[in-house]
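Every protein chain of the complex appears in place save one, which is left out.
Now for subunit A:
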Amino acid sequence: MSHLAVPKTYKLYIGGKFPRSESGRVYEIVDASGEFLANAAHASRKDARDAVVAARAAVSGWSKATGYNRGQVLYRIAELLEGRRAQFVDEIVRSEGVSAAAATAQVDEAIDRWIWYAGWADKYVQVAGNANAVSGPYFNISVPEPTGVVAIVAPQDSSLVGFISAVAPALVAGNTVVVIAAERLPLSAISLAEVLATSDVPGGVVNILTGSPAEIAPWLASHADVNALDLVGAGALDWVQLQIDAAETLKRVFPPEQGSDAAAPSLARIVGFTETKTVWHTKSLI
């Protein structure tokens, strides 16, 4: 008896839920040889705005969680990814047309990077912050704090490792994200959303849109409630215009990066979307 496969419906991931695009649009995802794989949701401006609302609502809880807590929640993602390795490998083989070995290497790298970032959650403040020896009777300390809502155009030539490499560092510091997945390779991102939805990451902390980055990114770049913009995967878009749009509300912006080392793990990716707060307090003269 043969089993007739049950294909997955790929939807968006907004506020911890899996809605279809409000526009009703989908677009066809094909494999390397052009065969149909799935219909992905084709997100609209309205979907992007809904995602920003969800992300903003989640900032308070996620950013005030302790670093230890965020670190554990993020580590748990790696545990769940590990359990689903076969699914991701299979999806990457079909989407990218690569060998099982290459797909496995990508999944392994993604999991390892995720763990590397999870470990930073309770440490980046120590490394990037400092106590300041001011010339007066004051306690004075500088600490990095999350910037807020980060919009990300994920690397376009990678199913999973690029996506994770852009999303994880923003989350470590306590930011929430709205991320546009790779246009032609969005399936792993939505499968990752299933992992996130069954983990301890609160709804709204990660919001994932699939569709056309060229169509959606301008709405995020100009959105007044987005604090930062990661253009790592926007190299093929009119990213200079996106940067100009972002200047209207003085968003912090990361530039596009190309190649296999795009969004390579670095502390700079964590600290880049933080704000240094310096607190002074008087010391009494005794």
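Simple rule for what comes next: a residue touches a chain if its C-beta (ideal position, glycine included) is under 8 Å from a C-beta of that chain, and two chains touch if they have at least 3 such contacts; residues count from 1.
Note that contacts and distances are computed from a predicted model.
The UniProt record for the undisplayed chain lists the protein name "Betaine-aldehyde dehydrogenase", from the options "Phosphate transport system permease protein PstA", "Betaine-aldehyde dehydrogenase", "LLM family oxidoreductase" or "ATP/GTP-binding protein". Subunit A residues in contact with the hidden partner, per the touch definition given at the top, are 64, 109, 112-113, 115-116, 119, 127-128, 130, 132-136, 138, 140, 142, 147, 227, 231-232, 235, 239-241, 243-244, 246-250, 252-262, 264-269, 271-272, 275-282.
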